[in-house]
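This view holds just a subset of the chains, kept in their places.
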């Protein structure tokens, strides 16, 4: 589900950049799977899970084609997509952190890999669209993912059941992200940066 | 030969962006070897073949220097370069697919890796040149690579001799690409996308 929602955000960017259907599918796939690929390559878990089970690969194709055909309808529901995207972010930061822990990484690197899993797909999407990653600006996005990842690490250390850990980690990430969107929280920028 | 042609397209972009000779060499190397590096990193075949045999590394250096010194002549022959590039694409999608199969990937992921081998170098070139990958727009480029990769997978499954598989896979890719160039086929774009 996280892959699907992420892939839709990628496909929407592709539609807005006037890409053709294959460009849109590649952007959808990169956004949906990029974070997990980046994590797996960094922790040495190659080939990534999505390359071992081809059904994973169908998900972004479905999301990309859906957006290609119905992009006016999907675009009008962008607010809903952004909310679902927060759920995807929560899931990805938890699963990314757990996989990194499983591969023997320490708590801080594992949390970082959880964040990378969450934000990497969107960063790859923005790189391929030749724009500065939106995660770098304005809305809080990386911070909730990192917070959720640290909650996941803490829960794992305390040997809590996986389900409890996952719900707590994803919950912190999702709630933080949604509240940040709702209250329009902004991360601090450097003093006087607008004039630099 | 594929590396050489791809490297020339990279070097030409570098010349047009007014890069210096080292920038041109790095772009040539990235374009020629990037697709194979990306595939090898994803399937866990590290270090990539080009790092195990340094003679591979000389190919993009030669292509880059040739383009650096004779870029007006090379630039005038861009149509020929594009035709040779189709042959490079055909070779890469076949070798990439075969290597991924050899590393135990299933048919769909192996075909995807074949496509990545073919288009990855050009995408890396465009990323480093800060432009949206040209593979995302207009001309058909990724599709012939994917088609050739699937032919290769099918041929391997049928236990045909490697030479037959390679000729069939590369042939489908090259013919499709050349016909698409000749007839100026365009991939479909989203309805109303020009006005989005």
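Miscellaneous remarks
Should a chain be cited, it is by its letter among A and B, assigned in written order, with residues numbered from 1 in that chain.
As a convention for this text, contacts are C-beta pairs under 8 Å (C-beta built on N, C-alpha and C of every residue); 3 or more make two chains touch, one makes a residue touch a chain.
All of these numbers come straight from a predicted model, not from anything done at the bench.
Whole-complex copy count, one sequence throughout, 2 copies displayed: 3.
What we mean here is this: only the chains that are shown with their structure count from here on.
Rounded to whole angstrom units, the spacing between the C-alpha centres of chain A and chain B is 28.
The part of chain A that touches chain B in the complex is made up of residues 14-24, 26-27, 37, 41, 44, 46-48, 50-54, 57, 68, 71-72, 75, 127-130.
The part of chain B that touches chain A in the complex is made up of residues 41-44, 46, 103, 105-109, 112-113, 123, 127, 130-133, 135-138, 140, 142-143, 186-194, 196.
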